[in-house]
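Here's a slice of the assembly, chains where they normally sit.
Which chain is which? They are A, B, C and D, in the order written, and residues in each are numbered from 1.
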Amino acid sequence: MRPFDDTPLSRDGKSLILAYDHGLEHGPVDFEPVPETRDPEVVWDIATHDAVTSLAVQKGVAEAYAPSYEDVPLLLKLNGTSNLWMGEPDSAVNCTVDYAAELGADAVGFTLYGGSNNEIEMAEEFRDAQEAARHYDLPMVMWSYPRGQGLKNDTAPDTIAYAARQALELGADVAKVKYPGSREAMEQAVAMAGPTKVVMSGGSKTSDRDFLSTVKGAIDAGATGLAVGRNVWQRENPHQFLDALEAVIYEEAPVDDALELL
Amino acid sequence: MRPFDDTPLSRDGKSLILAYDHGLEHGPVDFEPVPETRDPEVVWDIATHDAVTSLAVQKGVAEAYAPSYEDVPLLLKLNGTSNLWMGEPDSAVNCTVDYAAELGADAVGFTLYGGSNNEIEMAEEFRDAQEAARHYDLPMVMWSYPRGQGLKNDTAPDTIAYAARQALELGADVAKVKYPGSREAMEQAVAMAGPTKVVMSGGSKTSDRDFLSTVKGAIDAGATGLAVGRNVWQRENPHQFLDALEAVIYEEAPVDDALELL
Amino acid sequence: MRPFDDTPLSRDGKSLILAYDHGLEHGPVDFEPVPETRDPEVVWDIATHDAVTSLAVQKGVAEAYAPSYEDVPLLLKLNGTSNLWMGEPDSAVNCTVDYAAELGADAVGFTLYGGSNNEIEMAEEFRDAQEAARHYDLPMVMWSYPRGQGLKNDTAPDTIAYAARQALELGADVAKVKYPGSREAMEQAVAMAGPTKVVMSGGSKTSDRDFLSTVKGAIDAGATGLAVGRNVWQRENPHQFLDALEAVIYEEAPVDDALELL
Amino acid sequence: MRPFDDTPLSRDGKSLILAYDHGLEHGPVDFEPVPETRDPEVVWDIATHDAVTSLAVQKGVAEAYAPSYEDVPLLLKLNGTSNLWMGEPDSAVNCTVDYAAELGADAVGFTLYGGSNNEIEMAEEFRDAQEAARHYDLPMVMWSYPRGQGLKNDTAPDTIAYAARQALELGADVAKVKYPGSREAMEQAVAMAGPTKVVMSGGSKTSDRDFLSTVKGAIDAGATGLAVGRNVWQRENPHQFLDALEAVIYEEAPVDDALELL
């Protein structure tokens, strides 16, 4: 396991990953609130904010824009899929680690749907990606999202704690997990992950105060940071909102102080 | 991503792909309107028209005729299948990129049936082809055709916009999509594709005016061009019709002016 | 595509493939009419007839007898299976092209069951075999036999024409297809195959006149020749019958003249 | 195909394979009649008898004992499985040919369940093993056992004849088949196998006279020998019984003479 603080994902031991793979995972509907966000350039510009320690995108978006944004650390998301098909959760490996390295990725990401009837296959694909990432000394971020026939509640505290543990056991450097509903539950997930860093997944857009409060709670619970997409670029003032997140994540500011930055 | 204008697929930044893989995909029935078109030589001759920036064929047809038509840029379609079997949409990878390069291909093509229960497998086959194409510096054209159990309408505006976005996210240089029914919908698809070029798929034969009007609308909506088969070689006057398409695509001519060329 | 006339399969541009893989495909029952034909040596002796431009066998039979029959061009059938199991048509790849080349094969053969729900997998296995065959400069003969859940009539003219076209599109040098019932239908299949040569599949044993007439019709329709097993070695006079076939195929003799040779 | 007489499996052109993979295929129950046979050493000692031309075992047993029994020719059985699971017959490939060669195997063995819905996959695994065995010049013995959903009687004469033929067609040097019930049926199987040698599978334990008579019948029918496990090591006098088998197989002794050795 690579010391997190040495990686490009870290700023003073904390992290804010800006995620922008929604065009593949959810489709055009996620760009409707702020139509110009369908243009990747708009989001790469947002990612130049100092609070952002990496931008997570799929291969095609990386190919087209990474050369023009060398200052934005690139987190290449290796797998992903559309929501058009039916069946147990699964994800296609769209990019090899070899090619990610060739594209200049600073880190790689991989979704595991623990609990899916495809978990075995996904874990084995993760193995190949993880060992290749070690070869290139690229940090590995696991989107650890239990989901499938056997799971009734994918944000239950026990489920999120298990998800965080899977990331540790399988060799991820960072676990991206959903918010389990309370600070105590987040502490449990962070404890289960041990040396693997935990970042909270942003999810669908909520109010400024609610979102910043949740992030604050996660940080106070020991989370290393945040992986956020819609809650930044579906806002009209993404740069200002990143100022607020910066205050909460890196400066331990109270939510009220952070809200004043908006 | 390779700059499109530098590729053999581009003529002044626009493109007209002549498609001729119907013998595999649809069978002999597509040659009935103009029986001599079952002879590949007839279509390769059509492809010598200046308007055509590449001819898309399967491996066997390329092997047999490409050596005699060195001036026709070759777009080797890597996958494809017959319509004889039953089940969720899928396509066989009939040619490796290594062999396509050996055959002198100028570009490669690949169908993705987003929404098929086989999407995951097809996306992973696409990954291998795309990364190999990068190795040979061959532009990759994705036939991005959502289709399958989960899709009710495969030309709905949202579906086509999603299809265009999949092409970008997965790393295609060009997205071949069906016409989504209106100029506004085509603009949305073009916007979703970002730097990936969009070409409209010709589909089954329609009247001269209808087809040219649709192409004109697509171009005006920002499409880079057209991928057309039956609407050219199922006509009695394919060369003249290519004159008309040339006017619409490359010279921004009004449809009425183009119709006069027929 | 390799010029057919330069291959060992050609005699003056025509071809007669003697097939002897029935022990695997059908089992011992095919040897009952002439029990000594269960001994491969008997059929290899028949294959020394000048009319035969190659003998098609599975790997094991090739290993055992090819070294003793260097004058018989060897068409190694790469896939095949028993008729003991149940399910959608499929065929096992029993021999690699590398090993076929090592055994001294002069050509290779491959069955594609177009229309089977296993068509995708078979086509991809064919791809590997075809590209390897190109590497060794070995002609590829496709047993193009539509068959499966989606097909009601596997000798309908449209089906056979589609089968012949699949052979061309996928890169076979020779298409072995069933007789589609009429000279017109055979002409259509030959036309669909374009530069791919078409040989008629012999099928189960019929009368001397009927069989020779069918062959004559196929040749007149443009077929390059015949692939025949039972209709030769299930007869008491296989050598004489090959004389008759030689007359029909290579010498354009009328059926009545050929019958006099028996 | 390798001349059988040159292989370690042959003694004067005949063969007696002692099989001891029952611990995997059937489990501890097969050792109950003579409990000390659960100790592999006991059976390796039996295998030192001059009548035995090879001992067939799985990888683990070979690893542990072969170094101590260099005089016992080792037939490494490459696939095999337990009888604990449910479903169409199949077998796991437990040992690569590369590793078998490294262990000093003198020959390799492979089960094919012709007629199983897994026949295609098993045949392709056999292909890889067979071609690798050729590389190392190791004789290949096929346990050719039709079995599965489509088969009602797995010892019917036609079935055994087909099984023997599959071994020839697919490239086995030796076919191990069940006794088809009569000398005539065995002759048919031997004839179908052509140059592939046929050994009779011993099966479950029967009386001394019955077993020796069956073996005698098989030899008289042209079989090359016997592959036997339980009918040797489930007896109290395995060495004496091997004396009797030696007489029947190698010395063409009448059954009554052989019985006197017990």
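One rule holds in what follows: a contact is a pair of C-beta atoms (placed from the backbone, for glycine too) under 8 Å apart; a residue touches a chain by one contact, two chains touch by 3 or more.
No experiment lies behind these values; they were computed from the predicted model shown.
S.K.: We see 4 chains here; how many are in the full complex?
M.R.: If we count every copy in the full complex rather than just the 4 shown, we get 5.
Throughout what follows, only the chains that are shown with their structure count from here on.
S.K.: Going by the touch criterion stated earlier, list every chain that contacts chain A and also contacts chain D.
M.R.: Correct list: empty, since no chain touches both.
S.K.: Which is it for copies chain C and chain D: same residues on both faces, with over half shared, or different residues?
M.R.: Answer different: the two copies use largely distinct residue numbers here.
S.K.: Would you mind pulling out the distance in Å between where the CA atoms of chain A average out and where those of chain C do?
M.R.: Inter-chain centre distance comes to 58 Å.
S.K.: Measure off the straight-line distance from the CA centroid of chain C to the CA centroid of chain D, and report it in whole Å.
M.R.: Inter-chain centre distance comes to 36 Å.
S.K.: Two or more other chains in contact with one residue: find those residues in chain C.
M.R.: In chain C, nothing touches at least two other chains.
S.K.: If each chain is a node and each touching pair an edge, is that a line, ring, star, complete or other?
M.R.: Graph shape, chains as nodes and touching pairs as edges: a line.
S.K.: In their complex, what parts of chain B are in touch with chain A?
M.R.: Answer in residue numbers: 1, 114-117, 119-121, 123-124, 126-127, 130-131, 134, 146, 148-151, 158-159, 161-162, 165-172, 188, 191-192, 194-196.
S.K.: In the complex formed with chain D, which residues of chain C make contact?
M.R.: Touching chain D from chain C are residues 21, 23-24, 27-29, 31, 38-41, 58-61, 63-65, 80-82, 84-87, 90-96, 99.
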